[in-house]
Structures are given as structure tokens and as C-alpha cells.
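Here the structure is laid out as C-alpha cells; the discussion comes afterwards.
Only a single protein chain was left out; the remaining protein chains are all shown in position.
Moving on, here comes subunit A:
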Amino acid sequence: MIQISNVSKRYSIHQVLKQCNMTIEKGKIVGLIGENGCGKTTLLKVLAGILRPNHGRIDGIHENDRSRFISYSPDNSYFYPYFTIEALMDFYQDVYEDFDRDRAESLLHFFELEKKQKIRHLSKGQAGRVKILITIARRAPLLMLDEPLAGLDPMVKQKIIKSLIQFIDLEQQTLLMTTHELMEVEPLLDDVVVMKHGTIIEQSSVESIRENDMVSLQQWLENTY
């Protein structure tokens, strides 16, 4: 279990995270949702160890080097454009002990990607799939995906969702993802965490929303916000 307690982050005078509290249970798929600019990406960066919070603490990550514990896919592109997909996989295999080459090869096949293709020549949909491949091929305890479905067509979205179900080992791994595609991810999520104006306003299990409030995730979010 990962516990985030009273985490705050300020950029000069801008308070981007205010007293954030949340719990990520092991083996769950957790969705971090909320309007643009509410602090989702900043919270992921704080978790990933890329940003240092001004206040608060994070418990449950038992590594000094967070990148050993967390496999993180930011929402921007970050691969060398002159790499082929194969070179990219080799690179990750060299850098991360937990990179599972077999899983990566299966994902390559599942996503119908060509090893020899260069990153710079990939379409948006292909680039999106490569990011997922590289991130979830690692056997890291925590996987974090920032907007994995943004701007992709419905077929690619479904393919990515299927890959998350098929290839992530929830006995050993936990997934935290940000998204706006509530309809698509609803069957995928165990828990949902809602952010607004830099803080966490709600955390709930998705099935209990359906059971108790009898509404869809989208409707519930509108009621909560």
C-alpha cells in the first residue's frame, strides 16, 4: 500500500498541490481524474520523484531510487526519435533489471508494431502504443501512466485497455493512471481518485459507486464536482 499524506507543492507563488491525501492499494487499478490543470500530472511527478514536494510525505515506496519501484510514462513524448523500437527495447533492457523482454515481445506482437520502425516515423497511435509497451513491459511494483488514451482513436483506445488487462500482473503490480476517458476506463478501474484545484476531493471504489449511487462514473463525477 502506498500512502500519500498532506502532500503540497508550490511553484514560486503558485500552489499546485494542496494537502493531498490518498491511498493506493496493492494490486489495484486506480484512476486519477479531474479537470485539466487540477494537478494530476504534478502529483504523478511527485510520486515518481521528479518533483520534490514542499510538504507532506509518501510512504510505501521501499526504494531510495524511485525509478526502480515505479515505471512511469509521462504524457509528453520522451524517446529518442532516431531509435528504432528494437533499439528502444534494448536500451530499456540495459537500464532496468525488471524489464521483461518476453513481455515486451508479446506486447509488440499484440500491438502489431514493427521492430525496425524508427520512433520519428511512428503515427500518433503507434507512438501511444510504444509508450505503453515500454512502460508495462517492466515488472516494477507500481506502473504510472499519464493520459495513456488521450487523442487516440476508439480502436487504439480499446487495444490499449485490453493490453493493460492482459499484460499487467496485478498479483505483483499496481497501476495508477490519469485519464479523461471515463466511459472507456470504467470497466478497467478498481478505484477512482478525484482531484480539483490541486487537492483530492474524493476517493471511491468504482463498483460501490454503481452499487450505492446507481450512476455511471461520468455522472458521479459531475455530481461530485
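Here is the rule we use: a contact is a pair of C-beta atoms (placed from the backbone, for glycine too) under 8 Å apart; a residue touches a chain by one contact, two chains touch by 3 or more; residues count from 1.
To be clear about the criterion, contacts and distances are computed from a predicted model.
The chain absent from the displayed complex carries the UniProt protein name "GntR family transcriptional regulator", chosen from "Molybdopterin synthase catalytic subunit", "Sn-glycerol-3-phosphate import ATP-binding protein UgpC", "GntR family transcriptional regulator" or "Peptidoglycan glycosyltransferase". When the whole complex is considered, the residue among A:113, A:127, A:150 or A:170 that touches the unshown chain is A:170. For the chain left out of this panel, the touching residue among A:158, A:172 or A:223 is A:158. Contacts to the hidden chain, counted on subunit A, fall at residues 27-29, 158, 161-162, 165-166, 170, 186-190, 207, 210-211, 214-217, 219.
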